[in-house]
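Removed: one protein chain of the complex. Kept in place: all other protein chains.
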Amino acid sequence: MDFISTHLLTTILFFPVLAALIILFIPGDQIKAIRWTALLSSLVPLGLSVWLWLSFSAGTAGFQFEEQYLWYEAIHSTFHVGVDGLSLTMVLLTTLLTPLAILASFNITDRVKPYMMLFLFLEMGMLGVFMALDLLIFFVFWEIGLVPMYFLINQWGSANRNYASLKFMIYTMGGSLGLLLAIQLLGVLFQTYDLQELTRLWNALPADAVILGLSVSTVKAVAFWAFVIAFAIKVPVWPFHTWLPDAHTEAPTAGSMLLAGVLLKLGAYGFLRLVLPLYPAQSAQFAGALAFLAVMAIIFGAFGSFGQTDFKRLVAYSSINHMGFVLLGIAAAAKAVGTLDATIALDGAVLQMFNHGLSAAGMFFLVGVIYERTHTRDLNKLGGLFPLVPVYGTILVFTSMASLGLPTLNGFVSEFMVVRGSFAILPVYTALAMIGLLMTGAYILKGIKQVLHGPLNEHWAHGEHKLTDINLREIIVMAPLMVLILVIGLWPMWILDVINKAMTMLF
Amino acid sequence: MQFPILSVIVFTPLVAALIIFLMNGERKNEIRVTALAAAVFALALSAWVYFSYDQSLAGYQLIEKYDWLPVLGISYHVGVDGMSTPLVLLTGLVMFTGVLISWGIDDRPREFFAFLFLLAGGVFGVFVALDLFMLFFFYEIAVFPMYLLIAIWGWKQTREYAAMKLTLYLFLGSVFALVGALAMYWQVGLNTGIYTFDMLAMEQVGAMAGMVTIFGYSIPFQVFWFLPVFLGFAILGGIFPFHNWSPDGHVAAPTAVSMFHAGVLMKLGAFAALRVGIMLLPEGAHYWQWVILGLATVNVVYGAFIAMIQKDLKYIIGFSSVSHMGLVVLGFATLTREGMVGAGLQMFSHGVMTALFFSAVGMVYDRAHTRQLAELGGMSKPLPWVAVAFIIGGLVSMGMPGFSGFVAEFPIFMGVWKTQWVVAIIASISIVITAAYILIAVRRAFFGELPAQFEGHIHPISVLDKVALVTLCAVMIALGVFPGLMAPLVELGVQNVLRLLGGA
Partner (left out) sequence: MSVNFLAILPEALMLLLGILILILDPLWKDEKRRLNLGWLTAGGLAAILVASILIGRPGAQSVLAWGGMVRFDMLAYAFKLFFIFAAAITALFMMDVDGISRRAESYVLLLAATIGMSLMASASDLVMLYLAIETTSIPLYVLAGFLLDDKKSTEAGFKYLLFGAMTSAILLYGLSLVYGFGGMTGFDDLAKQFASATPFSMGVLVLLIVGLGFKLSLAPFHFWAPDTYEGAPTPVAGFLSTASKAAGFAVLARLFITTFGSSAEQWQMILAILAVVTMTLGNLVALAQKNIKRLLAYSSISHAGYALMGVIAASTLGITSSVFYMLAYILTNLAAFGIIVAVGKTLGSDDIRAYDGLSRRSPYLALAMLIAFLSLSGMPPFGGFVAKFLVFFAAIQAGWTWLVVVGIINSIIGVYYYLTVMKYVYLYRTEGEDEAAHPILTTRPYLIAISVLTIGVVLVGTFFAPWFGLSTDAAASLFAGLMPK
């Protein structure tokens, strides 16, 4: 116990690997054993992160639970992890969604062993990004996360999976190329990859210094954009978003849950953890451009979503729309660092990350539930299903409302805060974003209508195609999400307090 | 007296080759077991060397020196430093796994293993040589068995052409380097009065000073001789535009030989280019740095592009080797600490990786009798181990963090940043291209539908094969997760190089 409490982060981080290794030695035909091992072992990091949350002292500045080990001395990189309020929230989100995703995957029967192992590796990759305090370690986990996701889509995805998975991989790797190069530049310049150290040195660089024969401001601007593009692709921000609908559409349900729930947050987290601290001046300078991209993401995401006839693509585009708000908040904060408005916008952005994680994971799961029964995602082939599946219908409406931003549910809180914060700083963009907000309502309602209401598609009412309602396992998956959606909607302070303190101390 | 471990390592394969040659050619299993025993012994010794290298002392260790031809200053002089120790381990690994993979060779296994071990002995000899003559001696020993191994046991369609091409290229390179080495000998004698092939003595600053007069122009000695020496060796490292032999050779060679070829032999070239080219002619290295940097960049990017358009699984890996070995040379050419540490690690990492790749491809080919991507598919179902191994190799190849490739490539790029950032940006393109072709190859060969003609014809791999695959994978992951296992060692080697380069 003592070991765990002093090595809490590394335990959370590497427990999934341990579990994966255990699964490796379970014979492949013991499907039940593998499923339960995966599920139970993914509950351990969740439990530990709850412990982490409880023992976290929100009022203390800086990082907590820090651990630092020698890793790659030759290039001055150490294995340095730690959490602050921001990363803590994300860690909690990750450890929460992973068991749910695994539970959601209990219907997978094809090659369960590698599937579960990949999920656990994916969890490690994501957690690592959120915990890393060393730029190189950050990058390591950033890239590691890609691999399991690639194979999950490529192996367990639907018809067009090859194209989608390769696109996902190449987009993200191509995006991280700039990041990689910029990280190397930093490492070469300062002979360290420690995040705090780097932030200090990089910002202390005299403005008239010359790097690689170029002025500091040029280099910083280029490096800034290298970072931004890498994260923007991940978020994804318009116009780098095209991989996302494909990846989501083809991914297995649980893969989509984590993809939307956590992987997209990695990009936003990158903005908050790296871009803003490392490039305060550039961020402020280019805040307008970022805000423009964010608004475009909001509007195009919404319109794109509205135009879909595929249920899953609809939800996928909605992610672009929602993540746009996160970026809008970040852009606003970048423009006016330190003001109250900025802090509110940031709080909203971070909370929006958490909320979107909950609702998007839920939405994708629900799409998966209906897809599994009907084997179609085509909205035109569904319709009027509410009488057939009342429980499912209720849950879908509930989750959709969270996504839509209905007050008393969590989405409202965060989006309101983002808009409230950024309106004072970027009024025009925020006003434009309202168009997107409007459309959000439109596409969500369209989705609900086409699935649940309207004329009943008789095909699903009788015979072998008769639709069955959501089962207990699926309800168990949804229950924690719904509870949190409601709790945050009604009483957001428990989490906002942590976020707010973190944001105030960070910026 | 200290146990002469390095000599034992060098002579284990040679003696084993001799013993195998004297065995009855019909008793194939005995031959195989003998080969395996020798390989295990060599692996154990090389691991021992690796772990007994005292990092607190640095420098050259486990030195043995005996007179060979004292009149000319030729001695049998062996020792290892931080650069060569990992490569000795690598050779041990490849030898061990190579024997396991070759268990199924049924046509004259006696000759096969004997030649293979001759090759291995030559490779060990080069890695531990501290005498220039000895280095050449073993270098050539390592080259010629390749010809026979490829020509006799290779892929029927191209083996004769490829084997000859390979041998001639390598021989050409090495003899040009040899001329340079002889010139260096006389120059050292002229400057210091000591006529010796001892590289430790030749390393002395100023030993290579002097001028060469050619066509009436007076050129500093080191500048004149650097290119022939460096490029002569680098041919074996697959440097552009002399890389052409390499993919052909890979494709034609039998599995174990491909493993040796890409895994170890190409390192031999890079290693010798470093030892003789850069370490003995540092001024020349400074002078020609940009040329080498440029060539290596072409290697990296061009190799990746060509790999992308290949249809044959082995050609893909062959060209990817060209690309990756380009990174090694690129690392050397930076003449920086980071770049060279990375290059040293890349040599090891790439060696293990390609050994793994070629063994996996060999297993597929042995069963499907084709390597064309268009004809393969779904191999992960009958051969899950092979698929996983290939994927892990692919991840290493892509430079995915957590695997040894990343640990090696990252510092190389840092070094390039220090030297010329434009090159870093250009070379980095290869990372994405690599990801693309590896993923496509993995998907087309191992996933999708298993073609009907293979249904039921793909028999599973043996336990020995599995041992080989797991060993190689484990090494790559271990190094990727814990770079500290090897990086400090390489760094010690690099420090010596940098000292010779003038403390850069």
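First chain written, first letter: the chains are A and B, and each begins at residue 1.
We take it that a residue touches a chain if its C-beta (ideal position, glycine included) is under 8 Å from a C-beta of that chain, and two chains touch if they have at least 3 such contacts.
All values reported here derive from a predicted model rather than from experimental measurement.
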Fill in: Which displayed chains the hidden chain touches across the whole complex
B
Practice prompt. Could you tell me which of B:I19, B:I63, B:V175 or B:V467 touches the chain that is not displayed?
Written response: B:V175
Worksheet entry | Contact with the hidden chain (one of B:I9, B:I105 or B:A151) | B:A151
Worksheet entry | Residue of B:F96, B:F138, B:W288 or B:F332 in touch with the missing chain, whole complex considered | B:F138
Response to the item:
Of B:T97, B:T167, B:Q420 or B:Q495, the residue that touches the missing chain is B:T167
Worksheet entry | Residues belonging to chain B that touch the chain removed from view | 21, 25, 67-72, 108, 110-111, 133, 136-138, 140-141, 143-144, 147-148, 151-152, 159-160, 163-164, 167-168, 171-172, 175-176, 178-179, 182-183, 185-186
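Note that in this section only the chains that are shown with their structure count from here on.
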Worksheet, complete the sentence: The residues of chain A that touch chain B in their complex are 70-75, 136, 139-144, 146-147, 150-151, 154-155, 162, 165-166, 169-170, 173-174, 177, 180-181, 184-185, 187-188, 212
Worksheet item: chain A touches which residues of chain B in the complex?
Response: 337-338, 341, 391, 395, 398, 400-402, 406-407, 410-411, 413-414, 417-418, 421, 424-425, 428-429, 431-432, 435-436, 439-440, 443, 447, 482-484, 487-488, 490-491
